[in-house]
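After this line comes chain A, so read on.
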Amino acid sequence: SRSGPDTGAAPSGGAPAGKRLTIAFMPKSKGNGYFVSCKQGADQAAKDLGAELIFDGPVSPDPAKQNEIIENWITLGVDVIAVACENKDGISTALKRAKDKGIKIVTFDSDAEPATRDFFVNQATPEGIGNALMDEAARLCGGTGEFAIITASLTAQNMIEWQKFIEARRMAKHPGMKMVALRPCDDLKDKAQAEATTLLGAYPHLKLLMNICSPAVPGAAEAVKQAGKAGKVKVIGLGLPNENRRYLKDGTTDTVILWKTVDLGYLTVQAAAALAKGELKAGATSFKGGKLGEFRIVGDNILLGEPFKFTKENIDQFDF
Partner candidate 1 sequence: MLKRHFREFSVLGVLLSVLALLGVFAPDFFAPQPLLSRLTAAAPKLVVACGIAMVMISRQIDISVGSLFAVCSVVCGLLAAAKMPVPLAIASAIAAGAIGGALNGVLVAGLRLPSIVVTLATMVTLREGLRLARQGVFIDLPDGLQWIGLPMIGGQYLVCGIALTVLAAMAAVMRHLAIGRAVYAVGSDAEAARLAGIRPRLITFVVFVLMGALTGLAAVMNVVQSPQVDPNTGRMLELEAIAAAVVGGVAVSGGRGNLGGVLVGFLLLACITPALTYIGVKPYWDKAIQGAVILLAVVADGLRNRKNGR
Partner candidate 2 sequence: MSCLLQLTSVTKSFGAVRALKGVSFDLRAGEVHALLGENGAGKSTLIKVITGAHQPDEGAIEVRGNRVPSLTPGEAHRLGIACIYQQPALFPDLTVAENIGIRLEALGPFGRVRWGARRKTAEELLRRVGAEIDPDAEVRSLSMPEQQLVEIACALGAGARIVVMDEPTASLTREEQQRLFGVVQGLRADGVGIIYISHRLEEIFALADRVTVLRDGESVGTRGVRNAEGSDPDRSGPTLTENELIQLMVGREVASIDPPPSTRPGATMLSVRRLGCSSMGLRDITLEVGTGEIVGMAGLIGAGRTELARILFGLTPADSGEIELAGKPVTIGSPREAVALGIAYVPEDRRRHGVILEMPIADNMTMAVHERIFPGTWLRPMAERSLAERQISDLGVKASGPDAIGGSLSGGNQQKVSLARWLATGPRLLILDEPTQGVDVGAKSEIHKIIRRLADEGMAVLLISSDLPEVLGMADRIAVMRGGTITAFFPGGSDARTVMAAALGQAVGAGTGAKEGAPC
């Protein structure tokens, strides 16, 4: 392993050839199925590249802890950091510091301040997600009706953004839809199930439950199913195929929106490595992400592709 007395100043630019590249990869929180599948892809990419991958993050979504881990990585002397940011503003001080030390930064899943990173591996913009969810909701409800949102916590930054775009889209395109309640579920399936049960009782005219954190989708589906309202109350959300397979199949859940999370992890690590080696530079318009092939770059966003809609019909093609 490589350790020297003077490592506060980390290697700048690309790592010199012959040395193993150290890539630090941070989810918003550990123990979350979504990021576990990202990690699968990341591990694969690191193996393909022969790079060292450090996977660490807060054990529960904690922006301050993300900051601390990044600061630790700076002094540890990593070559490049890939991070999914819990809180855009909060992480910027740490990222800036890393950049000053010559460490390359890639963000994925949720972006930081553009000035503080080199590239964002964009699986979908908050706007894209918000629009997709709202449009899907309106489609299922026929354009009018009440719906409620279940979120992880009121303070989770990316969910706040999604809600903003959901609301904007609703105002602009689907004024017939009415958002009656927003409930947090602490990122727990059981709590989401309880909240959904309460919502179903409290709002008898509810037409749809929109779940914007992954454990909430199966939780809400189970609640709807138990209330005997499957089909009457639609369930949509952002979630993982495996967690929602049975509900999609039996028709309780209508649509789950997500991207190929394994690919997201893979692409992120590939991009991070390329950046560290100097193969990927600002201004590039396309990028070859290993075995996944070419990806388009718009500005400083590497585009993974459109969000994907998992439905009864296509769910069996996926396993993550």
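A word on the picks: all candidates are chains of the complex that A comes from, given by their letters.
Brief remarks follow.
Here is the rule we use: a contact is a pair of C-beta atoms (placed from the backbone, for glycine too) under 8 Å apart; a residue touches a chain by one contact, two chains touch by 3 or more; residues count from 1.
Worth saying up front: this structure is predicted, and the values here are computed from it rather than measured.
Within this complex, chain A is touched by candidate 1 out of 1 or 2. Across the interface of their complex, candidate 1 is touched by residues 30-33, 36, 59-60, 154, 180-184, 186-190, 193-195, 197-202, 204, 215, 218-219, 222-223, 226-227, 242-243, 246 of chain A.
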